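Dropping a structure here in structure tokens format, bear with me for questions.
One protein chain is absent from this view; the other protein chains keep their places.
Each chain gets a letter, A and B, in the order it is written, and its residues are counted from 1.
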Amino acid sequence: MATLNVLILVCLSYVVFLFAIAFAADRAALHGRGTWLHSPLIYTLSLSIYCTAWTFYGAVGFAARSGLEYLTIYLGPTLVMIGWWWTLRKMVRIGRSQRITSIADLISSRYGKSNTLAVFVTILAVVGTTPYIALQLQSVTLSFATFAEADLTSTSLPNRQSTAFLVAVGLALFTILFGTRNLDVNERHHGVVMAIALEAVVKLFALLAVGVFVVWGLAGGVEQTLERINASEIARWEVPTSRWIGLTMLSAAAFLCLPRMFQVMVVENENEGHLRTAAWAFPAYLMLMSLFVVPIAAVGLDVLPQGSNPDLFVLTLPLNAGRDGLAILSFLGGFSSATSMVIVAAIALSTMVSNHVVMPIWLHLTGGTAVVSGDVRNVALLARRLSIAGIVLLGYLYLQLSGGGTALAAIGLVSFAGVAQFLPALMGGLVWRGATRLGALCGLGVGFAVWMYCLFLPSFGSSSILPQTLFDHGLFGMSWLRPQALFGVEGMDQVVHAVMWSMLLNTASFVFVSLVSFPKPVERLQGAQFVNVFQHSATAGSWSGGLAQSEDLMIMSQRILGAPEAQAFFAAAAQRQGLAGYLPEPSPDFLQELERELSGSVGAATAHAMISQIVGGATVSVEDLMAVADETAQIMEYSNQLEAKSQEQARTARQLREANEKLTQLSVQKDGFLSQISHELRTPMTSIRAFSEILRDTEDLSPEEQSKYSSIIHDEAIRLTRLLDDLLDLSVLENGQVVLNEHKGCLEDLLDRAVAITGGGAGNFAIRREKSAEQVVLLTDLDRLAQVFINLIANARKYCDADRPELTIKTSQKADRLLVDFTDNGSGIPTDQQTVIFEKFSRIGQTKAGGAGLGLAICREIMARLGGGIDYLPGQRGASFRVTLPLNSQNATQ
Amino acid sequence: MKSKSGPVFLERRTYRRRRMIDAARLLPVLGIILVSIPLLWNGTPDPHTRTTYAMFYLFVVWIILVALSAIISRYLGPNESDEQSLGDR
């Protein structure tokens, strides 16, 4: 009976299955399919990462040691869930409206986007979570070893360290693969969430199966089971009041504060309505998870030999009864609990580490120039991937260093108590406008220190890190500073003692410092927005723009959000303001919206810093504004209205100014039309006349000279003809009399043709293309389209002023439109010229060029006839033109 | 806070909804009380001090809480946006 080998096989197939599920879910989400991905059921199941291996295996052990006390771990979250109207609803709303990425981000955003606070929370979260990850790895290795011991056929026991290492590597890989596919938190981790939901089902099913087997298989029915419980060591209800209340409160607090819970509950939340389902479904899930715990514990204590580890009853009971299949299922349940916890914790922590530690440092090191020039997106992704690997590795190292064992088993509650330190700052921030950054920092600091001293360090066992004398006589020999009897409170349970003192001192310093300190204006603004999130979904002014350069902002945003997303975002904003093109007015509303959009990718503090680097001294005016407007809501509202009005006026003025500018420019050009056309016609005629006179009047011309001069005449005559052709072409196009010659053709062939006609990549002019994307079949007037391409390539050739001129032709598809971007690496077109380049006879500067400034005007007319368009794409460094074409060109004919 | 004192009498639907919100707020309070009751049994003689008895009690409480929460959630439909300000204060 090769149980171990079967187990390994099943385990590997399960992992492959998880990868497949995650992959499929990601793909489905990408293609907009799979509405089931967005169901409240999936959301509820994803919350089940609360039940880790510690609860899967440990609950039974907990019950075997202290009876019903284990229920507190589930009752706390149940109370929080059914009380969702109080807190969770608000947290989720804030998380969505402020585009929060992690609990560190939430706390930092609330207290004036303070990065100090974010770093502090991040460190605390990492310290609190690392042992917990170690615990998961340990549970997997331990259960594996249990199997190996039971399997008599296996000759050698698997090396525990290598098992743990393999599991850690696998988990890191999975998390990096599916957890860092998107940078923006708004695009949620569908694959990961789906895999977790599946694991939630597996672990519940496994535990229920073991429970059913124990009750009806081993004990012989419900009544017999109850008798066994009554006969066991845990028959009596004797739960200490302090622990019952203390642990329930602790688990409730941890449920709100655990970074991984925050990740699934707030960050991955798609729809606030899901919370309503989770409000009853998740407590039901928890109830089912804990239903069979006591029976399993009681029967295990009864059946299994004295001294067997109660933490593994879930596994050893079926093994002992020879039910290998059930044991493997149970193993999978534990495995699921462990892996899902590690995956989500790693995602949550890596987001915090990269957004609040790595990115600010990197931005600081690159001195802000990176905001515009560097590739922020890649750095952020890399930082996140490295953080994930680092965090999982840290868990593994912790396991190795601590040596596992019983010290680790107690870490669950220790870890809970650690993250619970966020609670005062978190809850205070949500309900109390007076809470300040300094208060939050002090509260967290004090709570963290007390937790470290009273619970975390002693958890390694007395005299391992802290010397024994400390436990006996206190710090510096002061007996009231003994870690387990602070201020002389003796005889209390260690966990309850630490939780009580840390939370008490944490809250007290938080409240006290908040009362005596004075918040900065940004803090007050954020405080008002958080506390009253339901009152104004719209926002009070924050950025006063004007100084901001929309184009710089766009360049920066493209680096972070990705070019198509940023362009879509800017275009939408411009449209809302009633402006054409891609550059909206940098109004406060827009800047704030942009900041939120960016904070989804890089965190609130970083996004704020980035925008303020571009917008410049705008923060000052916000603070001024706030100082005046913060005190009374009426004044604020009134000033908001005024501000909105004056913005409205400013915008109208800008629109008028723009229209006027364009008109003036156009009229100057129309006025110049005659002199332009005169110039364009006279220049070639001058050469023709001069050389024909030379040929006529000069007798002693050499044959070479003769042929040279006649060919000049010929060339200039052709130039004249071309000019007239263009003029005619344009007038025909403009009058809409053109007949389109539609054919089917491949975009690649068309581009090949255009490139060849314009001289290809000859000289030092390089053309970069992505042929795989160009395999698009078009039904359109191919010759006309080629004319546009030729014009654009020829323009790039002519005007690109880079040392190594280079033209990138990029093809992409968006909805039912085909986008072909022609981007060169020259100095581009100045913003004030961008609006007129498509007008007739407009040329940039007065440069001598073969054309008459009709090319782009013709292109524009052609594209309009073909049912598409051509636009100038700002913010691409060089000059960039985007040709848009409908993909099903059947209806392009007019 | 800025209370633009609303109408004194509300539509029947709105009124129902507000009471449901009250219920949603009270539910965790009820939960805390029910979950704490077993603490009173500490030190009393049998049969209350049996684990099985407490277990039954707690799981029944649990199921009741789940059911109440489900009912309340059903009535607090997704049309919450129309009176957000109520939710807060």
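The definition used in the following text is that a contact is a pair of C-beta atoms (placed from the backbone, for glycine too) under 8 Å apart; a residue touches a chain by one contact, two chains touch by 3 or more.
The rule we apply is simple: contacts and distances are computed from a predicted model.
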item	value
Protein name (UniProt record) of the chain left out of view, among "Putative transcriptional regulatory protein TcrX", "NADPH-dependent 2,4-dienoyl-CoA reductase/sulfur reductase-like enzyme", "Probable heme-iron transport system permease protein IsdF" or "Amino acid/amide ABC transporter membrane protein 2 (HAAT family)"	"Putative transcriptional regulatory protein TcrX"
Chains in view that touch the one left out, judged over the entire complex	A
Which of A:Arg27, A:Lys645, A:Lys662 or A:Arg682 contacts the chain that the document leaves out	A:Arg682
Which of A:Leu291, A:Leu457 or A:Ala690 contacts the chain that the document leaves out	A:Ala690
Sole contact to the chain not displayed, among A:Thr698, A:Ser731, A:Gln813 or A:Ser827	A:Thr698
Residues from chain A at the interface with the omitted partner, ascending	674-675, 678-679, 682-683, 685-691, 693-694, 697-698, 712, 715-716, 845-848
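The rule we apply is simple: only the chains that are shown with their structure count from here on.
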item	value
Chain centre separation in whole Å, for chain B relative to chain A (CA means)	35
Chain B residues touching chain A - in the complex, by the definition given at the top	1-2, 21, 24-25, 27-28, 31-32, 35-36, 38-39, 41-42, 48-55, 58-59, 62-63, 65-70, 72-73, 76, 78, 80, 84-85, 87-88
For the chain A and chain B complex, residues of the former touching the latter	67-68, 71, 75, 78-86, 89-90, 226, 229-230, 234-239, 241, 244-245, 248, 272-273, 276-277, 279-281, 283-284, 287, 291, 294, 532-535, 537, 633-634, 637
